[in-house]
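Of the protein chains in this complex, one is absent; all others appear in place.
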Amino acid sequence: MAKEIERAGIPVAHICSIITISQTVGANRIVPAVAIPHPLGNPRLPLEEEKEVRRNLLKKALAALQTPIEEQTVFS
Amino acid sequence: MSYARPHAGVHPVTHLWRKITVTDLGFSSATRVENGKLLIDQGELTALLRSDPIIKDVQLAIARPGDSVRIIPVKDVIEPRLSRIPEYPIFPGVLSAWDPDSDGIPSGEIVSLCGMVVTTVGSIVGFQEGLIDMSGPGARYSLFSGIHHLVLDISVIEGTKRHEHEKSVRLAGFKASDYIARSSLDGPLSSGSLETLNNPTDPGFHGSEISGGRKRVPRIAYLYMLQSQGLLHDTYYCGVDVKKMLPRRIVPTEVLFGAIVSGNCVSACDKNTTYHHQNNPIILDLLRRHGKDWDFVGCVITNENVTLGDKQRSSTLAAELIASLNPDGVIVSKEGFGNPDADLMMNCSKIEAHGIKTVLLTDEFAGQDGASQSLVDSHPNADAIVSTGNANEVIVLPPMEKVIGDDRVITELAGGSSKCRLPDGSVAIELQALIGSTNQLGFERISSRFK
Partner (left out) sequence: MSDASRNGKYRIVHYVNQFFGGVGGEEKADCEPFTIQGPQGPGRLLEKLFREGNADVEIVATVVCGDSYFVEHQEDVLRELVPLIRGYHPDLVVAGPAFNAGRYGMACGGICSSLQPLGIPAITAMFKENPGVDHYRKTVLIVETANNVSGMEEAVRKMVRLGIKRLRGEEIGFPKAEGCFEQGIRKNYFHAEPACGRAIAMLLRKINGDPFETEYPIPFFDRVDPQPAIADLKGITIALVTSGGIVPTGNPDHIESSSASKYGKYSLEGLETLDARTHQSAHGGYDNTYANDDPNRVLPIDEMRVLEKELGFKQHPWYYATVGNGTSVDNAQKFAKEIAVELIRDGVQAVILTST
């Protein structure tokens, strides 16, 4: 999906757990997520810390969107 | 002290290939060929093999084309040959010392015992090893059903480590072949066909330029990929494990002498047995019309290692070596499947980047239904592929009257499964399990296409 949206002209940052599949299907800006059941969270953490984890992942995604790249790049 | 021989590149290397054909096998008191039949002294052969302390027992059996016989699990298949060149032995570097880099390849005669092979069986790992059916639907898929087999069923002493086990079985096959060749082919030979094979001269030679404005013949090279993924997945060039080797040129007819031997028993369908290497049809076809329909400019062997770094290194070097031969086009043959598909694509794209055209020989793993992607890697330059078939396609093999070896392993074979035995004793099994069925040197006629 990331590829098709990008093909239409919109940059995409893909936050996902299984980054190898993302690489295969062709997303360009990839951000590794926490885990499959909670990609942007961690139920083992107290809420404030969890929200910080989420915020940081989003910041990475936003940074990825602002980073010029030539090829598929994982932003970890 | 030995001195380096004159560089093989200065004089073209010519080999005379004599073939003595036998049409039957039997056991007798002395190993010899008599009236077109190979007779084998079981006692002498067995004693020779058992001189390896690791080998506990060797059972000999004979399988003939058309027999209701299944040979399983197969390690290697070897054709007995005798070198008539005193300083150049069969299986150089394996049964006797040989260094291709200090001694050039001398010209001379080699004799083959055709119509029979030595086949080693005995379970090492029990999976990914394969079977040969001498009759029935499975027989169609491999040339081995049309040839006589002397089967060596080898067992080793308890506690033998796997790599020792594999090595002993591997060497036993070569020793047996060598013994048979020496015993039956030495001395004056009256019959047999004779073929002269002229190797390409050194890379600096620019082919048979024809004057008078006639277009020159195409220059063709061959890139020979060899499996080198570890235990049971290895190949040896002059006794050296090819994973430790850099890509290099060989004199094409070196293969006749067993310079390349198989140490791999996995991937039954598309691994090259020693027989396949000894009779490489790409090398033979290219040599036979060399100087007439094309100029065969040379052959490069390369490996299929398991790290990305090695793959990149080997493919870069192989492509540069090929390019130094100045060909118009290259045939590339793969061995095995899976990650070697990545090597194949790297070799292809790097050679094409030199402006040289490639054709690739590969089999497919498109799933039992044929709907999956056939190769794990791809490249837009791989636009000329010859397919040697989908190895996942299932065939039903009827029960055979006799099993040489142990067929309990059949459910363990890659391509088999715990559900593959059918009520009537047949097995529904993928082509993957049949030795040589999708061989990527191009021996067989099986192919695949879109339905």
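Points to keep in mind about this one:
To keep things simple, chains are lettered A and B as they appear, and every chain counts its residues starting from 1.
One rule holds for everything that comes next: contacts are C-beta pairs under 8 Å (C-beta built on N, C-alpha and C of every residue); 3 or more make two chains touch, one makes a residue touch a chain.
These figures come from a predicted structure and were not determined experimentally.
As for the chain not pictured, it touches chain A at residues 1-18, 22, 24-29, 33, 36-41, 43, 51, 54-55, 57-59, 61-62, 65-72.
The set of chain B residues touching the chain not shown comprises 140, 218, 220, 281-282, 285-286, 293-294, 328-331, 357-359, 361-362, 364, 366, 369-371, 373-375, 378-380, 382-390, 393, 431, 440-451.
Methods note: only the chains that are shown with their structure count from here on.
One simple way to say how far apart two chains are is to compare their mean CA positions; for chain A and chain B this gives 48 Å.
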